[in-house]
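Quick one: the structure is below, and I'll ask about it shortly.
Of the protein chains in this complex, one is absent; all others appear in place.
Which chain is which? They are A and B, in the order written, and residues in each are numbered from 1.
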Amino acid sequence: MKLKDWIAPFYVWKRAFEKPFTVPKPLKERPGSPRYRGFHQNDLDTCIGCGTCSSICQNHAIDMVPVDGIETHKGDSGLRPRIDYGRCCWCALCVDICPTTSLSMSNEYVWIDTDADVFRFIPGSEKKPWDSFKKGYKREEEYQLVDPRRIEMEMLPPEERVKSFLEMVKGYSREQAQKEADRCIQCGICTATCPAHMDIPGYIKAVRENKIEDGLKLMYETNPMPAMCGRVCTHQCEEDCALAHTGDAISIRWLKRYLADQVELDDYSKAMPVDILSNGKQIAIIGAGPGGLSAAYYLRLLGYEITIYEANDKGGGMTRYGIPEYRLPYDQLDKDIEYILSLGVEIKYNTRVGKDISFQEIHKESDAVLISIGLMLPYKMEIPGEDLPGNISGLEVLDKITRGEKVHFEEKVAVIGGGNVAMDSARTARTFGADVTVLYRRRIEDMPADEEEIIDAQQEKVTFITQAIPLRIEQAEDKRLSFIYGLAEMVDQGEGKRPKPVLIEGKEFSIVVDMVISAIGQGADFSFLPMEYEKLFSRKNQLKIDEFFRTRDSKIFASGDIANQTKDAISAIADGHRAARSIDHFLKNL
Amino acid sequence: MMKDILKRLTEKFPISEIEEQRANMIFVTMPKINAVQCISYLKQFEGFTHLVMLAAVDYIEDGIFQLTYILHNYELHTDIGIRVQIDRKQPVMESIHTLWAQARTYQQELKEMFGIDFPGSPDIDEPFLLEGWQNIPPMRKDFDTLKYSQETFFPRPGRKHYDPQKYMKEKLYPDKEPE
Partner (left out) sequence: MKNRDREKFPNVLNGIPVIDLESQKFLKVWQGPQHPGVTGNISLEVTLSGDEVVDLKTHVGYLHRGFEKLMERRKYLQCFTIVCRICVPEPDTNEYVFAAATEELAGITIPEKAKWLRTLVLEMARLASFLMWIGGQAGALGMGTIAQWTVAQRDYILDLFEELTGARVYHMYMVPGGVRGDIPDGFIEHVEKVMKGVEKVLYDVEIALLNNAIFKMRAKGLGYISKAMVDEYGIVGPNARAAGLARDIRKDSPYLIYDQLDFNVITGTHSDALERTFVRFREMLQCVSLIRQVINKMPRNGAYYTHIPNPLHWKIPAGETYVRAEASRGEYGYYMVSDGTEYPRRVQVRGPSYTHAIAVLEKLAIGTNLADLAGLMVSLHTCPPEIER
């Protein structure tokens, strides 16, 4: 040992008068670092109560509970996370996975109370000093647990699309579908938005786990036309998808289509074994559209004998005669219909009620009648010159194309309207090489047509003229038509209402075309109902229906487009299902 | 190098499965009766002098426990995992405490946590972590920790969770029956 070694112990005195390391709290504040995972903050307005924070929490520290002042509505469950700090481990996985980024953490870490129960609290709802803190753990942009981008669907390029009626959406491969299904966080917010309340998380799970038949079965519990809906559904569910808040919504519709595409029609019975015990009761359904077919399917499963009366030679209603083949190939529609018929549903084609068979006869022979005739009568523009040759309705165009009849599209076509029929007519005309202009009263964002249809039409070089109010049609040279419209300004109608187009006096324009296709909406044709059923109507062309789809005649029910506001296929299917349940209920309790 | 070792190993022992996880990590499966002999061979002649760990995996659906002996060779920086399947109903295995002194700790823990016996291993019947444990060995798959904690402890009152999907159905579209 050296002398140095013996002196070494005293060396510690060197530091005796140095400044201490300790921070004397509370005299001196020591805030957490800017990234500190402290107490939770939740922006209640951004939060949609999807409960993903609760599912990822490995400690079961998060409960989803109702909060005063937050209403349950489509896209928001009305629940908010309540965190039990007796269990929380501050891992912040809840923050990482929050699809709306409403949940975050402040850098506050001191909270003292004598009552243990206050540490179970609803961030955002119970006011806390750290609610407004800017610093604290937030999810970094680059670090996202759930992929915000959807798997792109392969489509025919626009220049190919305008050449033929080939289906433009190619559909997912198994790998793509599973990858897309993997993105789903299974919150189930979408289920409430879907008019048919399909178990969307359930069938997406089936895609992910490749349990195709289970998925098909699950879809048929709420929707007996998945091949059709998987293609042309308005997919309101995707608008309310939790992931849509910071990224792309799950491609719910394409996943549905994927499931339906995977099973051949011949294998449906294997996937969904049914055992139908007939109860001998007769139900007549007028109209083989989605509403009628859906009701037929569910009533048949309950054992009823079904006869559907269809005026056309094929079923599907508006989905067949109103949607072009490039969006919904007819064989896919046939697949859905064939399966329903295979259960023993009888369908009488080319039978127009009121002409080929009287309504009284049907009414007499059946235990219940369901009217599901849809809206097949195009509205008129009610402007001068509408009867000039060269005017045609959009529905007529689509109907003729479906039937394989020839429609002669001239060089320049004007399409009036902003709904799906207008878009379909315009795009169909493009397929025949016409130069198409769409005229609409409001703005593009006000168009009732599906957004993707508008985008597709734009890609296919359809011209749009908006805020154009039809005034009159005049005969021009060479059998051409001069379509005269006035410019409108959008007048605000107060909160929650859509602005109204008001004509600006004196601003008139005209466009010279060879053909005017009007597609401004359609109504129902009740002319088959004899006069004695006048009492069923509440006003002109409007059946009076209660919430169980009953009319004023206890044997007559109505569903489909004539019975709802949204007037789309999925709503008709949902109505059909509910009407079937209510018919069953009333017949059982007679 | 590893190939040669594997070749010699397959010549000497009835290896049923070889799985190359990485270039320096190989798992071999062999009958219970040969395992200790093989481990001892690897230690003495092939340079696998380091016992990394001894672990058990409960395959309750197959009625077996899988014991994994991971050995490390410091010269080649290579690992070999010897996998042995033993009957779940009669879980007994030969002890290796004579090869490595620390093996007895692993074996003591396996006895306690899985109920696998290693006759002759020191203190094998003494509790290792769990003093006065009355239940089945807790690392077995049929021991349900959640059930145990619910029975043993009390949940905090006042917790209630609503499932968003079900709650929305209740609020927005409850099943209504016409009266």
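The rule is simple: a residue touches a chain if its C-beta (ideal position, glycine included) is under 8 Å from a C-beta of that chain, and two chains touch if they have at least 3 such contacts.
Bear in mind the structure is a predicted one, so any value in this text is a computation, not a measurement.
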Going by the touch rule at the top, give the shown chains the omitted chain contacts. A, B
Out of A:15, A:28, A:134 or A:540, only one touches the absent chain, namely A:15
Just one of A:48, A:92, A:288 or A:415 touches the chain that is missing; which is it? A:92
Just to verify: which one of A:98, A:185 or A:524 makes contact with the chain not shown? A:185
In the complete complex, which positions of chain B touch the hidden chain? 21-22, 24-25, 27, 49-53, 55-58, 68, 70, 74, 77, 79, 81, 100-102, 104-106, 127-131, 138-139, 141, 143, 145-146
Of the residues in chain A, which ones touch the absent chain? 1, 4-6, 8-9, 11-12, 14-15, 21, 32-37, 52, 55-56, 58, 89-93, 96-97, 137, 140, 142-147, 182-186, 205, 208
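Keep in mind that, in the parts below, only the chains that are shown with their structure count from here on.
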Quick one: chain A and chain B, Cα centre-to-centre, how many Å? 49
Residue set of chain B touching chain A in the complex reads 156, 158-165, 167-169, 171-173, 176-178
Which of the residues in chain A come into contact with chain B in the complex? 49-51, 54, 63-66, 72-74, 77-79, 84, 86, 117, 120, 187-189, 191-192, 197, 201, 547-548, 582, 585-586
